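Notes follow the structure.
Apart from one protein chain that is not included, each protein chain of the complex appears where it belongs.
Per-chain numbering from 1; labels A, B and C assigned in written order.
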Amino acid sequence: MDQLTLAQARSWIDATASVIAENAPHLSELDQAIGDGDHGANMTRGFTAVVKKLTDGAKTDDLGGLFKLVGMTLLSSVGGASGPLYGGFFLDLGKQCAGKQTLDAQALTAVLESGLNDIKRRGKAEIGDKTMVDALTPAIEAMKAASHDVTSATRAAAETARDAATKTAPLLARKGRASYLGERSIGHEDPGANSMALLLGALAGVCHE
Amino acid sequence: MDQLTLAQARSWIDATASVIAENAPHLSELDQAIGDGDHGANMTRGFTAVVKKLTDGAKTDDLGGLFKLVGMTLLSSVGGASGPLYGGFFLDLGKQCAGKQTLDAQALTAVLESGLNDIKRRGKAEIGDKTMVDALTPAIEAMKAASHDVTSATRAAAETARDAATKTAPLLARKGRASYLGERSIGHEDPGANSMALLLGALAGVCHE
Amino acid sequence: MKKLINSPEDVVREELEGIQLAHGDRLRVSFDPFYIVRKDAPVKGKVGLLSGGGSGHEPMHGGFVGAGMLDAACPGHVFTSPTPDQMFEAGKAINGGAGVLQIVKNYTGDVMNFDLAAEMLHEEGIDVATVLTDDDVAVKDSLYTAGRRGVGLTVLMEKLLGAAAQKGMPLSEMKALGDQIRASGRSMGMALTPCTVPHLGKPSFELGENEMEVGIGIHGEPGRHRVPVASADEITEMLMEPILSDLPFHRGEQIILFVNGMGGTPLIELYIVYRKAAQIAEKHGLKISRNLIGSYITSLEMAGASITALRADDALLALWDAPVNTPALRWGV
Partner (left out) sequence: MKKLINSPEDVVREELEGIQLAHGDRLRVSFDPFYIVRKDAPVKGKVGLLSGGGSGHEPMHGGFVGAGMLDAACPGHVFTSPTPDQMFEAGKAINGGAGVLQIVKNYTGDVMNFDLAAEMLHEEGIDVATVLTDDDVAVKDSLYTAGRRGVGLTVLMEKLLGAAAQKGMPLSEMKALGDQIRASGRSMGMALTPCTVPHLGKPSFELGENEMEVGIGIHGEPGRHRVPVASADEITEMLMEPILSDLPFHRGEQIILFVNGMGGTPLIELYIVYRKAAQIAEKHGLKISRNLIGSYITSLEMAGASITALRADDALLALWDAPVNTPALRWGV
């Protein structure tokens, strides 16, 4: 597959909504261990609102419009730390994709990297701080290293993110709510890294079909 | 034994304090089932205060003075329903015994009956209402029927009260806190009937020695 | 038992020490015997308003001592009525020459202890009158029991009579007003969890994870019905219907509606209960002229709520609105 199309991007959002809803109890459980236990509910509320807007016929003529709508909706429905982070991430994707109907693997990688930078700028987290950044950063590196088609690039991203989310367990949290626990944050996976892995997993899913 | 002496009456109070303290958890447990669980603590607080006053050397020259002191002290330290009832009971005993150094079996029975009437007047309980009245009433009847010495009269009272306290279990409470439970008060012994049985048991104990 | 206490015997004394340290600018605490009194007592020419009861219901009664409400409160041990010597000393301390009115919740112990205190005050030459509260509709067949229990209405009674006393109403009128309030208010409560009396160390009753107790009093005593846990709306109906049909309240009447937490229930839940209670009141054609929402008459850390409705006319509402300045209830000043 050479290009991510608008229709696929739309499927990506739907697939993300499903997989987030399915995994909400797990995400909340992870957040309950080192946070306040709402990450599953937050993300579900957000993506449910997004899907509702899209189903209700919100007009999105290009990738920019689609991602902007996703970003705005997440911003006004998620709350918490993940709301501005995921909301800002998609708003940034929207800016990068303004007027675009498709993205090839390289462009997709660049767009996601720009989104990552928005997350880092807003949240001031670095790699190793035990956040969603720890899933997204290596995933983008893996996309760069993968062969130049969307299918393998996104599959590499998904697998790497999945693996990286698991590897957040031994880290000491330095950002977000988990940082208050100090040493006690060690031994638990980061919820946001997990939701990010689900997001990238959904992307790989639609690019595989 | 022909007479209850001042020294024995004093021993009665001490013995009551001990047996109440020992049985406080049981009394409270009974009260927790159909009341508010404080009967053991209430009675212990009261008799501890009485013993303290006596040990500290409060002057009691006759039975009247002793019982008045007990009554006043219970009144100002027990609280709840049992405070005025037991306090008033001993105050009444004090009035009956003003100036007396000893009581024979008949006089003792009359004095206790007067105390019972004070309890009934104050609490407006009749026999069968599932209160301390249910232990004291038959005990006094038993004293009347017993042979005319203090040892056997008080032993009859103690045994009858003990038995009567147990028999409060099937009764439906009509007075005090337990009455709020309605049918659910059935099947539990009344705490005040039990403390009254302990009191009469202690009396029999000192009159036996 | 997990509590922020040092030892069960010291709970009431240490609480009183805390109150003295916190509110010593306007309250005085007597430690022998225990009572809390307005620092400016006795107020000359004003009826002294006295209440009291077992501890464990905080802020009632000590938190309601102050201008426009109680002149003194006598705390007993936890869930145990105080003793006559407390009321006697407190009564003397607040008698400003116009007599003393006792507000007594209808429990055998409270009634008998306050009765004795009234006799003692009377012998001291002080005019004494007593008003009972017995507003708990959960107590059925009250002719064959110790009578209805005094619960939530007590808080409203103390506020309203406090305002009347502050305005200089004489004792006999205060007594009549108290009896009118007594006849115009009804309450009912429920518990999701029991509470633990410190010196007992175990819960007052056992409740399964899916059970609740309806018709509880305020002493951790079990209620009359144990039923499966229900939704807030259903629970509110279980409480409101008996309250409204008992008095009964009539269409077009004004009421003061009081939603009370039992101690361990968060405010967010009380507003959810208030929402439904207000809807039910409206459905019955009642106008909620004033309301009170919060944990004012509690059972230690019990989770649960009670509702009180009081029929009110404009005179009563004016008393409600009058300034009150106590640690737990304050407005207008």
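One rule holds for everything that comes next: a contact is a pair of C-beta atoms (placed from the backbone, for glycine too) under 8 Å apart; a residue touches a chain by one contact, two chains touch by 3 or more.
Predicted, not measured: the structure shown is a model, and the values here were computed from it.
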In the full complex, displayed partners of the excluded chain: A, C
Options A:52, A:148 or A:184, residue touching the unrepresented chain: A:184
Absent-chain contact - pick from C:129, C:171 or C:232: C:232
Candidates C:129, C:227 or C:293 - the one touching the absent chain: C:293
Interface with the undisplayed chain - residues on chain A: 28, 32, 35-38, 41-42, 45, 75-85, 122-123, 173-177, 179-182, 184
Residues of chain C in contact with the chain not shown: 2-7, 11, 14-15, 17-19, 21-22, 55-56, 58-59, 63, 192-193, 209, 212, 229, 231-233, 235, 263-275, 278-279, 291, 293, 295, 298, 300-301, 303-305, 327-328, 330-333
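We take it that only the chains that are shown with their structure count from here on.
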Chain contact topology (line, ring, star, complete or other): other
Inter-chain centre distance, chain A versus chain B - centres from mean C-alpha coordinates, in Å: 76
Centroid spacing, where centroids are CA-atom means, of chain A and chain C in whole angstrom: 55
Rounded Å distance, chain B centre to chain C centre (Cα mean): 32
Residue numbers of chain B (touch at least two other chains): none
Residues of chain C touching at least two other chains: none
